[in-house]
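Missing here is one protein chain; the remaining ones are kept as they sit in the complex.
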Amino acid sequence: MKLKAGIYWGAGCGGCDVAVLDVHEKILVVAEKMDLLFWPIALDFKYKDVEAMDDGYLDIAMFNGGIRNSENEEIAKLLRKKSKTMVALGSCAHIGGLISMANFHTKETIMSRVYLESESTDNPDSVLPLEKWNGGKEELELPRFHQMVKTLDQVVDVDYYIPGCPPVPDQIVSALSQVWEGTLPEKGSVIGAGTRTLCDECPRIKEEKTITSFKRTVEIIPDSEKCLLEQGLLCLGPVTREGCGARCINSNVPCRGCYGPLEGVHDQGAKMLSALASVLEPKEEKEIDELIGQIADPLRTFYRFSAAASILRRKKV
Amino acid sequence: MSFEPKIVGFLCNWCSYTGADLAGTARIKYSPNLRSIRVMCSGRIEPTFILKALYEGADGVLIAGCHPGDCHYQEGNYKALRRHRMLRMILPGFGIEPERVRLEWVAASEGERFATIVDEFTEEIRSLGPLKVRDSLEMVLSEDVILNLDTAMEEGGDANEA
Partner (left out) sequence: MRRVEIDPITRLEGHGKITIFLDDDGSVANAYLQIPELRGFEKFVEGIPVEEIPRIMPRICGVCPAAHHMAAGKAVDAVYKADIPSVAKKLRELYYMAHFIHSHAAHFYALAAPDFVLGPDAPKASRNVLGLIEKVGLEIGGEVLKQRAASQHIQILVGGRATHPVWNIPGGVTKALTAEKRDEILELSKGQLEFSLFGLKLFSDIVLKNKEYLDLITGDVFEQVTNYMGLVDENNKVNFYHGKVRVVDPEGNEILKYSEPEYLDHIAEHVEPYTYLKFPYLKDRGWNGFVEGMGTSLYQANPLPRFNAADGMATPKADEEYQKLFDTLGGKPCHKLMANHWARLVEMVYSAERMIELISDEEITDPNVRIIPSTTPKEGVGIVEAPRGTLTHHYWTDENGIVTKANLIVGTTNNNASISMAVKKAAEKLIKPGGEVTDGLLNMVEMAFRLYDPCFSCATHSLPGQMPLVVEIKSPDGELLNKISR
């Protein structure tokens, strides 16, 4: 029997949906195994169609994008209710994703930048979008924008995670085939990725030397065979789950950690900090500060994709 | 009610913990705000522990290890130092003053020094005030807090200046 499935995006970029399309001709296999009953980017079903479903009607819902506003949260809850299995697809749903760097700012400073300060904006009356707008007889509502980005499992119970920004299309197919073949691992598992670190699948030569200086990618043209971290380019490979095929590394660019942390690691950024401390040479405070001072923007490099899933989750207000 | 800082101490078993013990047995008085956790080496203290402690309600965290050169595991305390220096760089991004996490070398014989450090640190945290990471987060999550937009505008870039 065909599985009933839904795909939805919260606060994301659509790249995860494109990744589903990027399975190319395998989309026909997917369509053979699953009846897609909700997928706004490609299909015309509306929220009310989902609301009309019985609870648990869908066998699987794949949710990509983070939880940024009340609409994202409501639909996440709705889909949870209507589905037997809930999958977080992609970095945003899994660990907050790149957009959760917004958690290092307050909602108000962002709003102010966009509507009041932006150089191209002309807004003499300081008009701001309203949650409830009343234009005489016509009333309109906008979803409430939350103070912070949340991961999917911070608002609903999640059964499986497919990591990546976006996930590698073949990995999506292999994860989905586990669904229709009934070979899913235990609830809460990451599927569609490996269990080791990216360094383990990275083809570059590692000499396990210590790091004596940090460079920015704009400053050097790195050797294309040697480990980037050993060349001084901060690379999150040591604390990132394998599975992407070292996509960025193969472009001669260091990893920023989109596949998320390894099993059992709660805070990917703190883990990177810790891993780095092990391979630095200096022992004196002054020398250490000088060396780590060369890391441009450690905060948003260590937490490029995982701020929402970190222990502290946001800038304290 | 006056503010009594909650301070979590991660103390190396071989030196600092013994130093703290010594302070205790010698009846050297020091601030009661410290809750100690014994670890095998300062190098075993994962940054995660520190962040967890702050999240769970600590207003300050003290890490204490053997003096340079004295670590039982040779390099543990250097690693702790490097972690500590890096952690200080990222804490402001989370809205936390780096002074809330302190690293000190305390030998087994330095009971007195240990007491002074704890007292000083307690005062420093007292003057910084309560941290309340989790309360603040819960307040934000409940979505009933609306910060003042005008002040937000005056502040301009927030995360970067802290």
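Descriptive notes on the structure:
Letters are used for the chains, namely A and B, taken in the order the chains are written, and counting of residues starts over at 1 for each.
Going forward, contacts are C-beta pairs under 8 Å (C-beta built on N, C-alpha and C of every residue); 3 or more make two chains touch, one makes a residue touch a chain.
This is a predicted model, so every value here is computed, not measured.
The chain that is not drawn here is touched, among residues A:C13, A:L184 or A:V265, by A:C13.
If you put the hidden chain back, the residue from A:M53, A:L78 or A:M101 that touches it is A:M101.
If you put the missing chain back, the residues of subunit A touching it would be 9, 11-19, 21-22, 24-25, 27-28, 31, 36, 40-48, 68-69, 71-72, 97-99, 101-102, 104-105, 107-111, 113-115, 118-123, 127-131, 133, 135, 137-138, 140, 142-145, 147, 165-166, 216-221, 224, 247-248, 250-253, 256, 296-297, 299-300.
As a working rule, only the chains that are shown with their structure count from here on.
Subunit B has its Cα centroid 30 Å from the Cα centroid of subunit A. Against subunit A, in their complex, subunit B makes its touches with residues 46-48, 51-52, 54-55, 68, 78-79, 81-83, 85-87, 89-90, 93-96, 131, 133, 136-137, 139-141, 143, 145, 147-149, 152-153, 155-159, 162.
Partner subunit B is touched in their complex by these residues of subunit A: 104-109, 111-112, 116-117, 144, 146-148, 266-267, 269-271, 273-274, 276-278, 280, 282-283, 285, 288-289, 292, 295, 298-300, 302-303, 310-317.
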